[in-house]
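The other protein chains are all here in position, but one chain of the complex has been omitted.
When the chains are written out, they are named A, B and C in that same order, and each has its own residue count from 1.
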Amino acid sequence: MRLATDPSTDPAHYGFVHRVRVRFAETDAMGIVHHAAYLPYLEEARVAYLDAVGHPYASVRAEGIDFAVLEAFVRYLAPLRFDDRVDVHLAVASTTRATFQLAYLLTVDGSPRSTGVTVHGCVDPTGRPVRMPGWLRELGTAAG
Amino acid sequence: MRLATDPSTDPAHYGFVHRVRVRFAETDAMGIVHHAAYLPYLEEARVAYLDAVGHPYASVRAEGIDFAVLEAFVRYLAPLRFDDRVDVHLAVASTTRATFQLAYLLTVDGSPRSTGVTVHGCVDPTGRPVRMPGWLRELGTAAG
Amino acid sequence: MRLATDPSTDPAHYGFVHRVRVRFAETDAMGIVHHAAYLPYLEEARVAYLDAVGHPYASVRAEGIDFAVLEAFVRYLAPLRFDDRVDVHLAVASTTRATFQLAYLLTVDGSPRSTGVTVHGCVDPTGRPVRMPGWLRELGTAAG
Partner (left out) sequence: MRLATDPSTDPAHYGFVHRVRVRFAETDAMGIVHHAAYLPYLEEARVAYLDAVGHPYASVRAEGIDFAVLEAFVRYLAPLRFDDRVDVHLAVASTTRATFQLAYLLTVDGSPRSTGVTVHGCVDPTGRPVRMPGWLRELGTAAG
């Protein structure tokens, strides 16, 4: 397992936040958000983060780079429910030459509901690993 | 992180296997199965496993017990593609008084594609923790 | 088929609009949004519409009413792609004593991409039909 971080439950440890609103389609018969629905929330926050740092994912992809997901981890602390406004806090946890790791904290009204980590590698459209862009390595350095 | 296991990539280490077939709806614009689609595969394998050990999840739920997901981890080793027949190997990795942990290996034609771990707690229909059924604790003991 | 409307492709025929942004998770291996992902867009627009008319769906449900989907229709005019900002235009197409019908138009930068219709009935938490609330019948009348 490459996962190096145990994500903080303190929003102050995250430099970026993106709000999602729970869809009814994302709930399950337990009356709460299904555990698989969290990963698209993390992904949506990643995409919003890339926008915020001036490298929209659509233009990254247009340049021939995809961010493959190598590992994903979610801890479910307290349920999310239909219509919750969820703040997805995001931080670049670390980078290596070929991979980067993001940490997430999900809160509703400031109260922690979930944490997560995703590990990514840069690949070309055929799925072969490629070198990470310089701006991405710098985000990791800045985060350190 | 409660996750204790680093799941084996050797199918021989798993006592149960369930086959799923990749739906087109589960692919994404990278041409491979989206990373969030793996969690329902693991869930489907859990449900099939509970059938196999004589405790179908529908009857577990009818007795007032849900298996809340506390943590989930997936490692993506090689992509899955549309129409792949995926063998989801499953083992009970460990149990405590209140939680149990399952390990997974996904293979296609015997070749490892992904591993995963899920950690579960028993809850009542309102989400409150309840004692784990005896048969479930025994599955963990047998697995040890 | 109860569907009575052939939804207009002119945004001026719709009194409400809600924007969604395409998630990467919603794309498929054809590189476009999977056709099943449109229904949650329509649902999200319905929920936003109910907010806008002062009857949030969460409070409707708290009063013991669910809006069961009886029929759904989508016409796909032109593909949606990752990161598209999609304007979901919505109009109450008609109401009967027990059901109501919504029409939808999806546009990107003003250009039509899809139309849709959903037909709903009011049910209690056990799924039995119940009388439609007065405010909902009035929305239909106003729309007429």
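Everything below uses one rule, namely that contacts are C-beta pairs under 8 Å (C-beta built on N, C-alpha and C of every residue); 3 or more make two chains touch, one makes a residue touch a chain.
Fair warning: this is a prediction, and the values are worked out from it, not measured in the lab.
Visitor: So one chain is hidden, and I want to know which residue out of C:68, C:108 or C:130 touches that hidden chain in the complete assembly.
Guide: The one listed residue touching the chain not shown is C:68.
Visitor: Based on the whole complex, identify which of C:39, C:52 or C:108 touches the chain you can't see.
Guide: Looking across C:39, C:52 or C:108, the contact with the absent chain belongs to C:39.
Visitor: Kindly note down the residues of subunit C that lie in touch with the hidden chain.
Guide: Against the left-out chain, subunit C lists 1, 3, 6, 30, 32, 35-37, 39-40, 43, 66, 68-76, 79, 125, 127.
Visitor: Mind pulling the subunit B residues that touch the left-out chain?
Guide: 21, 23-25, 39-40, 43-44, 47, 56-58, 61, 82-83
Visitor: Taking the full complex into account, what residues of subunit A touch the chain not shown?
Guide: With respect to the unshown chain, the touching residues of subunit A are 24-25, 27-29, 31-32, 34, 36, 81-82.
What we mean here is this: only the chains that are shown with their structure count from here on.
Visitor: Among all other chains, pick the one whose mean CA position is farthest from the mean CA position of subunit C.
Guide: Centre of mass proxy via C-alpha means gives B as farthest from subunit C.
Visitor: How many angstrom lie between the CA centroids of subunit A and subunit B, rounded to a whole number?
Guide: One centre to the other, that is 23 Å.
Visitor: From the C-alpha centre of subunit A to that of subunit C, how far is it in Å?
Guide: So the centroids are 29 Å from each other.
Visitor: For subunit B, which residues are shared contacts with two or more other chains?
Guide: Correct list: 32, 36.
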